[in-house]
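Here the complex is missing a single protein chain, while all its other protein chains stay put.
We just call them A and B in the order they show up, numbering each chain from 1.
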Amino acid sequence: MSFPRWLVALGAIGLIWTVTGSSTYTEQVVTSIAPVAAAAQPTSGGGQDLGDGTKLATWQMVNGRKEFRLTVAPTPWEIKPGVVRQAYAINGTVPGPVIRVNEGDKLRILVKNDMPEDTAMHWHGMVLPNDQDGVPLLTQPLIEPGQTYTYEWTAVSTGSHWYHSHMHGEQEGRGVYGSLEIVPRIGEIAADRDYRIMVGDGALGFVINGKSFPATAPLRARVGERVRFRLIGTGPEMTHPMHLHGGFFEVVAQDGMRRAFPERMDTLLVGVGQTFDIIFTPTVPGKWMMHCHIFSHSETHEGMSGLVSILYVDPPAVSLPDLSQLPPAVPGLPQLPLPTIPLPGLPLLGEHGNHK
Amino acid sequence: MSFPRWLVALGAIGLIWTVTGSSTYTEQVVTSIAPVAAAAQPTSGGGQDLGDGTKLATWQMVNGRKEFRLTVAPTPWEIKPGVVRQAYAINGTVPGPVIRVNEGDKLRILVKNDMPEDTAMHWHGMVLPNDQDGVPLLTQPLIEPGQTYTYEWTAVSTGSHWYHSHMHGEQEGRGVYGSLEIVPRIGEIAADRDYRIMVGDGALGFVINGKSFPATAPLRARVGERVRFRLIGTGPEMTHPMHLHGGFFEVVAQDGMRRAFPERMDTLLVGVGQTFDIIFTPTVPGKWMMHCHIFSHSETHEGMSGLVSILYVDPPAVSLPDLSQLPPAVPGLPQLPLPTIPLPGLPLLGEHGNHK
Partner (left out) sequence: MSFPRWLVALGAIGLIWTVTGSSTYTEQVVTSIAPVAAAAQPTSGGGQDLGDGTKLATWQMVNGRKEFRLTVAPTPWEIKPGVVRQAYAINGTVPGPVIRVNEGDKLRILVKNDMPEDTAMHWHGMVLPNDQDGVPLLTQPLIEPGQTYTYEWTAVSTGSHWYHSHMHGEQEGRGVYGSLEIVPRIGEIAADRDYRIMVGDGALGFVINGKSFPATAPLRARVGERVRFRLIGTGPEMTHPMHLHGGFFEVVAQDGMRRAFPERMDTLLVGVGQTFDIIFTPTVPGKWMMHCHIFSHSETHEGMSGLVSILYVDPPAVSLPDLSQLPPAVPGLPQLPLPTIPLPGLPLLGEHGNHK
């Protein structure tokens, strides 16, 4: 839900007026509302580790645009200890760096092709000029080996999207993709944690964020937190039913667009090209898996492998009262047993043994 | 949303009463409402080209029923220039002609089998008598080579459906299917354009409306129009994540049933047997692709191929004011930059070069 800017502005005025207790409304408005001071704009940014095996793309402000530089090149890539595959990495990593900007930012993205084959880059989910759409031979010429191509567009399509090579699926399968996140001015999805789960099934094998379990990045959260996962089906070939252990999640957005009515589930079909924002609020500490439920993608005779991530859930940072000991609400009424909410410290935990 | 007939009738009465300014309500009703004159019913119809590579089935009125004749026969079928496959065409085309009728129409459909093998025709999504359901050996005998079988039923299941052979998937894969559209009396989905996207993955290869890109029919629209696509998964084998460039669409109906809350997305899983009605309102002129995002279905090392359609979007027929130049709403409040809506004529277009 978003509000018109003038309504937000009026709300701010009202708030200030209330707080200052002014008795002369008109005067107060005039004197208390100074033009919003423009915060000093940083001239560069990015590079942070996002805790899920990805990191932010770096940028610098050049002539009013955030400028990103992506170089795609053949790179040996270790998907798990001892298993190295030939990738096409972007700036040395699979996936490429996370491009994360604000709604309204003007962007310039320079794509340098150091692969031995042609390419083009598509900004999936973006509303932009047709000649910036990145479809070779349809909306632009091929980017040939050694060439650099410049894309310029303004970020107006908010939410979780992605960018990827728009050549045959082999390039995608070797890693030519990354997360593309346009933070909305109003209405960002509230979350305590923010993790990407980019699912791949090409020449690198079954990988999440470029890694195969047990090399996938360990994710962390606490009981009671809102954990946001950005699921992205990078393909290039399969639909994956992604399953979460330990409860259910809510699907709050699809392809960057907020859902009017978030549905709850524990398994979600993620097809090639789709993105989903889901929110999981863990209620029980432990090691909870997120994995593809097609077991040939996630398990072998030697245990879990491939499309598996583990969310390590710690106890909550605050303690909660034990609601099961409340006295009866009405004298004379029997106290029905409460459904035992499995929070740490409550009786359900430690029932079986080693987990107390 | 639909209204009871009596409510519509009362609304009509009220409208007439208001317009005529009658002061005697009861009398006016009686005198102004004559029985609706039955429009002269046409006795035949169909045959129009629908602009998407399909055309309407022809019919003639026989004893109070719209009578359609479908002949299924082996036919060499060119899926793209120079590539001919052996199809089972209906009345000479793949897909078969679009059967489009009104809610309440009584139908008679004669299916002649000129294939060298048995068949039966299923009216997918229809509520009808069980013996008209078209499942061979379960609800009817086989239609043997050379035989003609007659189906009779009344169209009560509104929306976008399809018909297809209900023998093993090979017949479907060779083209024995078509769109089946029951126009509702009230509540039709409003649209400026109406295109079918029937996705096939059988013996004819990866085809949309029987053709493989670049032979798929070029689709046309203008900025600001509501473009309706009827997506139909004809299979016989695969689920296709259909992706639209240039923005997002709304899913307004599934299997002919209106969605209570249309969700917005840019990629939609279309499984075998499913139909979806989606609405796309383009905001930027250009060549925007609709394609399966599994690239082995839609792209080769030589460029796009297979499950690809292009929507050619022209500038709008009306011009819109440039909202970015509005003065500040509240004196003293700074004017935040509006998100740049990429409409033609606004600054976003032509940023990069050849597309102005």
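The rule is short, and it goes like this: a contact is a pair of C-beta atoms (placed from the backbone, for glycine too) under 8 Å apart; a residue touches a chain by one contact, two chains touch by 3 or more.
It should be emphasised that the depicted structure is a prediction, and the values quoted were computed from it without experimental measurement.
Remark: the omitted chain is touched by one listed residue; of B:41, B:63 or B:130 this is B:130.
Remark: the residues of chain A touching the chain excluded from display are 239, 241, 243, 245-248, 261, 263-267, 269, 283-289, 293-296, 299-301, 303-304, 310, 329-334, 336-337, 339-342, 348-355.
Residue positions on chain B in contact with the hidden chain: 5-6, 9-10, 13, 29-30, 33-36, 103-104, 122, 124-125, 127-133, 135-139, 150-154, 156-157, 166-169, 172, 185, 233, 235-237, 239, 254-257, 259-261, 269, 271-274, in rising order.
We take it that only the chains that are shown with their structure count from here on.
Measuring from the averaged C-alpha position of chain A to that of chain B gives a distance of 34 Å.
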